[in-house]
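Excluded from the complex is one protein chain; the other protein chains are retained at their positions.
Let's turn to chain A:
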Amino acid sequence: MRRFVIGQAKNLIDQTRRPRPHHNNIRLLSLLASDPIPVSSSRLFSDMPGSDSSSSLPVTIDSINPNVLKCEYAVRGEIVNIAQKLQDDLKINKDAYPFDEIIYCNIGNPQSLSQQPITFFREVLALCSHTALLDRDETHALFSADSIARAWKILDQIPGKATGAYSHSQGIKGLRDAIAAGIEARDGFPADPNDIFMTDGASPGVHMMMQLLISSEKDGILCPIPQYPLYSASIALHGGSLVPYYLDEASGWGLEISELKKQLEDAKSKGITVRALAVINPGNPTGQVLSEENQRDIVDFCKKEGLVLLADEVYQENVYVPDKKFHSFKKVARSMGYGEKDISLVSFQSISKGYYGECGKRGGYMEVTGFTSDVREQIYKVASVNLCSNISGQILASLVMSPPKPGDESYESYIAEKEGILSSMARRAKTLEEALNKLEGITCNRAEGAMYLFPCINLPQKAIAAAEAAKTAPDTFYCKRLLNATGIVLVPGSGFRQVPGTWHFRCTILPQEDKIPAIVNRLTEFHKSFMDEFRD
């Protein structure tokens, strides 16, 4: 029965994807008519007359916070804006394009590409959304017994069973208990629910830490290059300095301590005080899973240099290769004998990724260890200004960290759904990696984890020259051409930063498995014709 309704629900969601037309797009459509389109940076509206000419108004482009102007976020930047306009235009001008749909491979948003949510999780959420259901006999016919039991358990942990009330600013205590227990079960080391701060996704937690750590541009944060641009954007917004450390593409995006040391010294010589080291493991966009030995070196480095370790572990459930395993930095630190007094560590987790992919729910937490109580009070205070994170997301985070166990009624279907999703991701990662490696001038490291492929593209000089003439970065030039020819949306490597003079793009592994062959074909065809045009 449930398999049937899951299939039906899938159809419903497939049918319902109808993008809405945007206002003000008539001028933009006429701009898009000619090809290629040199749109400078992200200023789509800059050609509109009189748009900012009213200097008598207090808030204009010239008078807003310069940190806002400085920050960039390519994952939903220029290329995506173009794609959305194309998608709208496709509705009315089907025949004008060599493709019939836009395929968004720019963003780790699994459920927008038909990945199904985990049934058990959604059962619990539905029951907690409308608690009156729990008083009805008919509910037993529609919901599994263990989802009903779990809903009761959760509601008992919420004062007054009021899921619509602001909770404790760190999140509902009972849910934090479940998360702490989940962390302990995962790592084999205890976790304290008072160290947990639940947030609307992991991103607000990152912002909070940047706000705490950065007082001026003299404060630096070591970030991997390539990196997920939340870090660069957040550092820019808070007026700090990004201190880059380069991952080594030749060794599968390895993280060298010698590189960390070099960059730290370099920053110091420029008068920058480095306050923290951000590590994304598994990596984004690079997908590498760090070895335990590497992690130990990193922990030692942070301890020695007095840096806060910011461990972005949102892809901890996405590991696709048998020779690698996820180990949390907390586990590594504790197994080295380092405790609260030895290392300041903030570990971020999210419900958006993994096999659950619940991006739109906005749930996550940071586990904050190794800070004095006066610092923790400040973290609490900042969290309290926003009162609390959304309750539904909190519930989901606790479910992710304490899912059904063997023997539970829903365990079989839960495991089947989970493994189905993860094995499919592993297959898609492999298929796309192989396909990309076949393309002329493209080399692609394997995706050991996360949700992306980040191939290196060796662009011919002619292409680079054409990009320069179009006042666009070469990888952006390539991605725009690709979009216009195939409808596939990628993110240029410049959005993540890369070794200067190298070019990449990020592609998710998330399109539905049955669409992958068509994507590979279109990509291959496009690439061949691009190289034919620009080959030196």
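Just so it is clear, contacts are C-beta pairs under 8 Å (C-beta built on N, C-alpha and C of every residue); 3 or more make two chains touch, one makes a residue touch a chain; residues count from 1.
The definition used in the following text is that contacts and distances are computed from a predicted model.
One chain of the assembly is not displayed; among "General transcription factor IIH subunit", "1-aminocyclopropane-1-carboxylate synthase", "Trafficking protein particle complex subunit 6A" or "Aminotransferase class I/classII large domain-containing protein", its UniProt protein name is "Aminotransferase class I/classII large domain-containing protein". Among A:98, A:360 or A:420, the one in contact with the hidden chain is A:360.
Of A:119, A:284 or A:316, it is A:119 that touches the chain left out of the display.
Of the candidate positions A:284, A:344 or A:484, contact with the hidden chain is made by A:344. Not every partner is drawn; the one left out touches chain A at residues 1-2, 4-6, 8-9, 12-13, 15-20, 22-24, 42-46, 48, 51-52, 54, 56-61, 63-66, 68-69, 71-73, 75-77, 107, 109-114, 117, 119, 122-123, 125-127, 129-133, 136, 138-139, 141-142, 159-160, 162-167, 169, 200-201, 203-204, 211-215, 229-230, 233-234, 237, 275-276, 302, 306-308, 341, 343-344, 352, 357-362, 370-372, 374-375, 378, 381-382, 384-393.
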